[in-house]
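A single protein chain has been omitted; all remaining protein chains appear in their positions.
To keep things simple, chains are lettered A and B as they appear, and every chain counts its residues starting from 1.
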Amino acid sequence: MIKVTIDDIEIEVEPGTTILNAARQAGGDIVPPAMCYYSKLPGTGGKCRTCLVEVAAGSTADPRPMPKLVASCSTAVMDGMIVKNKTSERVHNNRGGVVEFLLINHPLDCPICDQAGECHLQDLGYEHGSAKTRYEEKRRTYDPIDIGNKIKLHMNRCILCYRCVHVANQLTDKRVHGVLHRGEHAEISTYIENAIENDFSGNMIDVCPVGALTDKTFRFKSRVWFLKPMEAECSCTKCSGKAVVWMFGNEIYRVTARKDKYGEVENIDDKAAWICNDCRYDKKDTSKWNIIGPRSINRHSVISQGKYKTFMDKEQKKIS
Amino acid sequence: MAHTDNGPVEFSAETMSKINELIASYPEGKHKSALIRILHLVQTEKGWVSTPSMNKVAEILNIQPIEVYEVATFYTMFHLEPVGKYVFEVCRTGPCMLVGSDNIIEYIENKLNIKVGETTNDGVFTLKTAECLGGCGYAPLLQCKYKFHEHLTKERVDELIEEYRSGKHDQN
Partner (left out) sequence: MSNRKLLIENVHVEGYDTFDVYRKHGGYRSVEKALKSMTPDEVVEEVKKSGLRGRGGAGFPTGMKWSFLAKPEGVQRHLVCNADESEPGTFKDRYLMEKNPHLLIEGMITSSYALGANLSFIYIRGEFMYILHILEKAIDEAYAKGFLGKNILGSGYDLDLRVAPGGGAYICGEETALLESLEGKRGNPRMKPPFPAVKGLWGNPTVVNNVESIAAVVPIVNDGGEEYAKIGIDRSTGTKLISASGNLVRPGVYEIELGLSVEEFIYGDDYCRGIANGKKLKACVPGGSSVPILPHFLVTKTAAGADRLMTYESLADGGFATGSMLGSGGFIVFDEDQCIVRNTWNFARFYSHESCGQCSPCREGTGWMEKVLHRLEHGHGNMRDIELLEEINKKIEGNTICPLGDAAAWPVAAAIRHFRDEFEWHVNEPQQAQTRNYGLITQPSVAV
């Protein structure tokens, strides 16, 4: 085991652990945000630059600071390394810069975006964004397209994290979408009209940190904070059958994988519990599920702000 | 969205033999490495890189078509839309601009009566701009079918257009 200090908290981790994962092991508010890194998808990370941290001392053997901020998701800790995340002004400024870059071409259409309430870019914008944009230019726009009959792609909202490309590479047998063109014209696309048909393709929706990929069976049905997330399971031959069903009254509005506090699919029995498309799209009937009980949600999340209850109360009053 | 076109495509025997030779030059399992050069060969034969051509390349290399699209759209030398018989790609980056590439581009536009990105009505010339072509000391310059034409002046542009029209550059 080696020792690393992050924001004055000392942590012991296995050699080879990244700074980000070391911070996650300690937990709390020293954990840098991550928009592209996804621990269950090898090869992700390094791209969004929101997880940049300052290395104040490289290691006990070489205590010199690193001149540049480093991507904590893809930099391994060294014994005696001292890392600053929330305690670094430089990190705060530069992360703010990255958030600004991610937002200049973003449509800011949260009021009509299904991801609102569980969007990582929204969270980052809230923490680092300014109320006013300095971007005077025309934003980059694309028409929303269907990629397959269950997934809608809103390229305007995409931050090019590449997570969905890794899902297609790692969970499906044949990738039909990818990143085309380059620079500010880079986009997720199938190039030719092409449907993504695969039992696990729906996981692309779950890994998308923003509202670029949304579930067509749920689009515009409800704001997520009006729904009640319930842990549920079913016997499924294709996947673990362990999911979260999002309910309104006795109706299931949508089904997602069970996600942890970093928005990642949870490990169940040491395996990432991806769910299959049958469970996601076709089991909207409570009889298909054994509903275990309420899913605990981060108390800071808008989803757990009691909106469901107040909304239901109002509805009740209307009826009575 | 991509330019849509249908129908299967075949490459000439000459192109196919070059492709096969190229693939054989890479170690087993590393055949995808030949992709970029294959796209050059395809463009040389067909004039541009169509979707059916890319699908065919994917089939030859036994990779998914998206892997070819990703690569072909990344590199700017590949024409993904039909182009004229000759594509003039005029360098417009700093060192060329310092010695008048903007004027040369404008001159060609007027001379051929097309804007950058367009093709003449007779389908002979397409005008494009390019970022640094690596001939800064011999600027202004343009490239056409892998050939460099340097130290451009209006007079030289006139000559070049005539030379291309008369087929002078079709050999070698």
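The definition used in the following text is that a residue touches a chain if its C-beta (ideal position, glycine included) is under 8 Å from a C-beta of that chain, and two chains touch if they have at least 3 such contacts.
Everything numeric here is computed off the predicted structure, so don't read it as measured data.
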Which displayed chains does the hidden chain touch? A, B
With the full complex in mind, choose from A:Ile2, A:Leu52 or A:Ile196 the residue touching the hidden chain. A:Leu52
So which of B:Ile19, B:Ile60, B:Ile108 or B:Leu133 would be touching the chain we can't see? B:Leu133
So that we can see where the missing chain sits, which residues of chain A does it touch? 45-50, 52, 67-69, 71, 74, 76, 94, 97-98, 100-102, 104-105, 134-137, 159-160, 162, 179, 181-186
Which parts of chain B are in contact with the chain that was left out? 25, 27, 30, 32-37, 39-40, 61, 67, 70-72, 74-78, 92-95, 97-99, 130-139, 143, 146-148
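One rule holds in what follows: only the chains that are shown with their structure count from here on.
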So, in the complex, the side of chain A touching chain B is made of residues 145, 174-182, 189-193
Within their complex, chain B touches chain A through residues 1-2, 4, 51, 64-67, 69-70, 73-74
